[in-house]
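A protein chain is absent from this complex, but the other protein chains hold their places.
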Amino acid sequence: MWKTVVRRLLIFIPQIIVVSIIVFFAAQAMPGDAISGLIGEQADAAEVAHLRAIHGLDRPIHEQYLRWVGGILTEFDFGMSIAHSRPVTDLIGDRAGNTFRLSLLTLVFTYAIGVPLGVTAGRRRGTILDKIIVTYTFFAIAMPTLIFALINLFIFGFQLELIPIRGSVSVEITPGTFEHVLSRLHHLVAPALTGALLGTVAIINFLRSEVIETQNSDYVTTARSKGVPTRVIYRRHILRNSVIPVVGGFGMAIAFLLSGTIFIERVFSYPGMGDLFISSIINRDFPVANTLILMFAFFGVVGTLLGDIFLAMVDPRIRIR
Amino acid sequence: MPLLEVKNLKVHYPIRGGILGRIQSYVKAVDDVSFSMDSGETLGLIGESGSGKSTTGKAILGLTHITDGQIFFDGKDITNSVKKNRSPYRKSVQMIFQDVYSSLNPRKRVLDIIAEPIRNFGEKMTKAEEEKAVDELLAIVGMSPSVKIKYPFEFSGGQRQRIGLARAIALKPKLIVADEPVSALDLSIQAQVLNYLVEIQEELNLAYLFVSHDLGVVKHMCKNLAIMHNARFVEYGSSDEIYNNPTHIYTRRLITAIPDIDPEKRAENAKRRSDVADEYAAQRSNYYAEDGKVYDLKQLNPDHYVAMP
Partner (left out) sequence: MDKLLEIKNLTTSFRIRGQYYAAVDGVDLHINKNEIFAVVGESGCGKSAMAVSIVGLHNPVFTRISGEILLNGRDLLTLKENELNKVRGGNIGMIFQDPLSALNPLMKIGAQIEESLTYHTILTKKEKKEKALELLMDVGIVDPPRTYDSYPHELSGGMRQRVMIAIAISAKPELLIADEPTTALDVTIQAQILDLLKKLQKESQSSIIMITHDLGVVAEMADRVAVMYAGQIVEIATVHQLFQNPQHPYTRSLLSAMPNAERKTKKLHYIEGIVPPLQDMLRTGCRFSPRIPWIGDEHHEETPEYHEISPGHMVLCSCYRDFKFNS
């Protein structure tokens, strides 16, 4: 198996190179650059030229690309943010923790809500409980994430004042204390729930049909013919076999999560990488935007690989190719 | 001149592995198989799962690549044109399957299913001519013209197989490759489909390559047969010869394994089975090379070939 993993990682290198080229040149093709955004239209031409020279924007494009890649490979230097005048790595480092926490909690919510609801719906097919859960999935799928986020903000943030409406932590609390952790959680709940909403639908629908199908599988009949009590059959044969493909999908979930957080962080004014990504695009802060896209691509590929490895470990029939 | 002649057919599939995914070895699905068939003849191809019998059929139909060997049809070497869609060969060779339901498009009416090969390959026909042609084909397989407007799900397994057969003979082929055509059918329905196969064969002078694991069916259908094991022929010749004088140990294992419908012979059969099993254990090396490979065929008499050292 590890041979295959190494091979997948080797294939992954040219993929990332291609992505970096596309990203870099696509960014160049966009109208305007960071300098014009930074100093406005009435700036002095000499001043602009000077700034462009500082950031190397006056060089031929392939040279800029090679310099950028060279910096990454030799010194892990992703360049300087033009808008913030700080190294890109520092800037992202500040935000990465926030996005990581948000993604993690979103993932936890997605599975904590999706798995029990999906299993219940499948096991109690046709009952009122099943119908309520199915109705919930219709509701969740019909509701655009953005609208749901805004409704959340409006009702719980502005009206009831139950949740904070911006930020990742209250600034007045000293870091390191227990209150600090609570405050972080408090800021995370609403965006994470919003992010989890759509993910739960996929899990519920998949699990529900998986459980229904597994109930009728031959090996469940075999288990019944052995005299295994129903509740044990559910635990040992039905649940386990139905949940594994869902859990194995969590690698894909990571890839989706990152793109999902882009909007959610924006709406909740949550200072994470997604929020940074949107502002870097608006500001034409390409060193930042390019690095983030590379990171998203990286996590996407690694997430899928992790998911495949995980599935291969829990399901003996699967060999990674 | 034989209708179909297959010479030294090999179908090997690569196994890839290692970090770079290079070809490490081959699975030999069919390994050096030769046979010939005359027009109007039925050749049975018998073997257990994984013996290579279906792959042999597929290679002749152009449904899998051919690693090595030649196929002659009507005296012409068609090895390289087997896969070409428009070649006349593809018109002359048709197929019927075990799982006929999945081979019939569920959204098409019987009329369109049967007329499809005519539309693709055949002469131009008006709507009325086409319907008449389909009616005639349906009549050959014993179905009434009224079924034309129905869909596959409205039929039983046996009827579907007959629809598949009507489609296969629409272009007046010379050879039909039948891959386990009755294995999924109940006994009484199987009998009906076999009867139609025989009837149509006489009418159209068709040749069948009859791929099956069921020795009873093959014995009933085939004048000649080949027994496949580990991608090679272990015995090849006339049905009578092979059934009356099975020579290779594998053939004998196969024949003694068939349940006899005479309960009085039970003890006798069990004894025969265990004798053959003992012999197989004791004399394996007389029938297989050291690496387990089946030997090349040697002629016993004009109607009988056996794989021997």
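Residue numbering begins at 1 within each chain, and the chains themselves are lettered A and B in the order written.
We adopt the following convention: a residue touches a chain if its C-beta (ideal position, glycine included) is under 8 Å from a C-beta of that chain, and two chains touch if they have at least 3 such contacts.
It should be emphasised that the depicted structure is a prediction, and the values quoted were computed from it without experimental measurement.
Participant: Of B:Lys91, B:Arg109, B:His220 or B:Lys293, which one is in contact with the hidden chain?
Facilitator: If we include the chain that is not displayed, B:His220 is the one touching it.
Participant: Any idea which of B:Ser156, B:Asn205, B:Gln283 or B:Gln299 touches the chain not displayed?
Facilitator: B:Ser156
Participant: Considering the whole complex, which of B:Gln161, B:Asn224 or B:Thr256 touches the chain not shown?
Facilitator: Residue touching the absent chain, from the options given: B:Thr256.
Participant: I need the residue numbers on chain A that touch the omitted chain, in ascending order.
Facilitator: Contacting residues on chain A, toward the hidden partner: 216-219, 221-230, 236-237, 240-241, 244, 314-317.
Participant: Determine and list the chain B residues touching the chain excluded from the picture.
Facilitator: Where chain B meets the chain not shown: residues 48-49, 156, 158-159, 186-192, 194-195, 198, 213-217, 219-221, 253-254, 256-264, 266, 269-270, 273.
Simple rule for what comes next: only the chains that are shown with their structure count from here on.
Participant: Quick one: report the Å distance separating chain A from chain B, using the average Cα coordinate of each chain.
Facilitator: Once rounded, the distance between the two centres reads 53 Å.
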